[in-house]
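What follows is chain A.
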Amino acid sequence: MTPRTRSPRRRARLAATALAAGALVLSACSSGGGGSGGDKDSGPGDDKTTASNYSIGTKADSTGPAPEVPGAKKGGAVGVLQRDAFNHLDPGQIYYADVLANQMLYNRSLTSYKVDDKGKVKVVGDLATDAGTASDGGKTWKFTLKDGLKFEDGSAVTAKDVRWGIERLYAPFETDGPLYIPQWLSGDGNDFRKALPEGPYNGKHLPSSVLDTPDDKTIIFHFRQPHADTPFATAMPNIGAVKQAKDTKQKYDNAPFSSGPYKVGEYKVGKSLTLVRNEHWDPKTDPIRHQYADRFEISFGHQFADSTRRFLADQGGDKNALSFSNAVAPEMTEKVLKQAGTKARRFVEIQPYVDYISFNTDRLKDAKVRKALAYAMPNGQILQQNGGATAGVVATNYLSPAMDGYRPTDPFQKKANPAGQPEKAKALLKEAGKLGQEIVYAYANTDVQQKVSVVVTQALERAGFTVQKKEVDANTYRTAIAEVKNKFDIYRSSWGADWPVSSTVVPPLFDGRQVADGAQNYGHLKNSGVDSEIDRINAIPDVKKAAPEWQKLADKILEEDVPGVPVFYNRQFSLWGSNLGGVRYHPVYGTVDPTSVYVK
Partner candidate 1 sequence: MSDKVSLPAPREAAPDGARGEPLLVAEGLTKHFPITGGFPVKRRIGAVQAVDGLDLTVRAGESFGLVGESGCGKSTTGRLLTRLLEPTAGRIVYRGRDITHAGRRELAPFRAEIQMIFQDPYASLNPRHTVGKIVSGPMEINGIDPPGGREARVRELLETVGLSPEHYNRFPHEFSGGQRQRIGVARALALEPKLIVADEPVSALDVSIQAQVVNLLRDVQRELGIAFVFIAHDLAVVRHFSQRVAVMYLGKIVEVGDRDDIYRRPRHPYTHALLSAVPEAADLMDTPAGGDGSARASRERIRLAGDVPSPIRPPSGCRFRTRCWKAREECATEEPPLLRAEGSGPGHLSACHFPEPPTVERTTEVILDPALRAAEGHTESQPPNHAQ
Partner candidate 2 sequence: MLRFLVRRSLGAIVIILLISAITFFLFFALPSEPALMSCGKNCTPDALAVINKNLGLDQPVPVQYWHYMQGIFMGRDFTVGHCPAPCFGYSFSNQQPVWGTIVDRFPTTLSITLGGAAVFLVVGVGIGMIAAAFRGTWIDKFFSSLSLVGGALQIYFVGVIALAVLVSGLHWMDNPAYHPITEDPVKWFTGMLIPWLVLSIIFIANYSRMTRSQMVEQLGEDHVRTARAKGLGRRTVFFRYAWRGALAPIVTIFGIDLGSLFGGAIITEFTFSLHGLGRLAVSSVSETDLPTLMAVMLVGCTAIVVANIVVDAAYAVIDPRVRLA
Partner candidate 3 sequence: MTATTPFLSVRDLYVRFATEDGTVKAVDGLSFELERGRTLGIVGESGSGKSVTNLAVLGLHDPRTTEIEGEILLDGQELTGAPESALEKVRGHKAAMIFQDSLTALSPYYTVGRQIAEPFRKHTGATRREARLRAVEMLKRVGIPNPALRVDDYPHQFSGGMRQRAMIAMALVCDPQLLIADEPTTALDVTVQAQILDLLKDLQQQTGSAIILITHDLGVVAHTVDELLVMYAGRAVERGTVREVLGAPRHPYTWGLLGSMPRLTSDVEEPLSPIPGAPPSLLAPPPGCPFHPRCASVAAVGGDRCRTERPELPAGRGAACHLTPERQRAIFAGQIKPRLR
């Protein structure tokens, strides 16, 4: 589901238990006013992140050191206020926003994203000298390690350490992280684990025909299929170096061995984490990271309202504080926008996450009915319930503006009609002879989704549908809708791309061969035409060329098959202390990028 934060279930549960109902009412009241304010202010978020923002970097781009940030100073401690405790430090287990941002400080992967101060993103070599070289039609990829790479104990990072880092992903306890590379190497689903059931721990290794490390500097992947977006997959944090002697298996999660500019100082699980300088990190090897601050003092348990209040008050140590992923609390949005002096220390940016309403094509077999649903869907009102303009932008098509190759197509005219077009929907229904069509609408019993269900129901009934609401316990909601034989017609889902190439969006959401319990093709779309088009685009060796093709395919699915309708693109609204500089947005992770932060 959505990788926005660790888990939406958790977010909903905390909101329900910890916050008094009053807070939620407040947020509903203020979102109207705050929304418009956010719109005017949201300059950078709307149009900056376009297709041209992504590129594959050159060898020169991959060479350190990272360009100096003007005005940056060394020293000081950066405070980080996080709501949820980190669930993982082990790079092998990391997938979600907050820990993605955090791992940048102590973990390096084969490749990584280099974000400049204008928000442009290049995939560059991180541990590797460049973004990799393909051969064999894209099935073989070769990476060479840089000179001077060191672990926190001063020992050199070698190809053996990278092999170890990849092979340990095969161990049964490594379940939480992304598994693209192991699956590409050894088989889909969970089958890849059969290639190395215990990981590398009992002395067995992948054969060189699969993963080859001919010398200390070279790593060669032999994939089963061609994969043009390998440089993106190797930018996932788990494709990096783990030193065998320091690998404590499960316990590695609390004491990862650093290859980056910082290392773990003190970690009180669930409470706080202090990252301190890693003296053995060499800036000359790193094109992305700086080591300005002495320490990062991360503490957990700060509700959005708490962190927002402290950033607003801007007192004492909070002046030097930021949050990787805490957003401005919805009820305080307006206050933040109005308070003088916050403009230089906040941003509202598009995240690579999209909220959808999926249509169950197994039950709603008539495409006209699904189109009518798409026309009727009140995107703008749903967004209002989610927090308004600072929480997102009305979606017009399946792909997020954060994706490479994004174009603002709008087949259902959502931009002009954020409240939906009930007349058009009604006409379509009439045409199909399905006026009064009953729709079984499932939603999770969180406060926000309950409010959403009201506006959705009203809009659909205006359009001539009969809505039967089915409230589902938030804890089991995902399991319920991920069941292929579910008894619902429409339900909310969301998806975030793992990297800004739509190969991580279209196939999982629309490939008819991936309809299975627990999978993400919630619309159960089974269109062989779509499937073969997916295969065709996946085979295009140049991801830049593939990007527009993905957009075209996504638009075609939306216009013709309509297995769901995109509702809004998520945005991140961040605020931080006035004494920090170099705070940037990381468009791929959707969080604050801590690598250039300094204390003024």
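How these were chosen: all candidates are chains of the complex that A comes from, given by their letters.
In this text, a contact is a pair of C-beta atoms (placed from the backbone, for glycine too) under 8 Å apart; a residue touches a chain by one contact, two chains touch by 3 or more; residues count from 1.
Worth saying up front: this structure is predicted, and the values here are computed from it rather than measured.
K.L.:
Have a look at 1, 2 or 3 and point out the one touching chain A within this complex.
P.N.:
Here chain A touches candidate 2.
K.L.:
List the residues on chain A that touch candidate 2 in their complex, please.
P.N.:
Within the complex, chain A touches candidate 2 at residues 1, 3, 7, 9-10, 13-14, 17-20, 22-23, 85, 87-88, 95, 172-173, 175-179, 189-190, 193, 249-251, 253-254, 268-271, 299-303, 305-306, 309-310, 312-313, 315-316, 318, 473, 475-476, 478-479, 498, 516-520.
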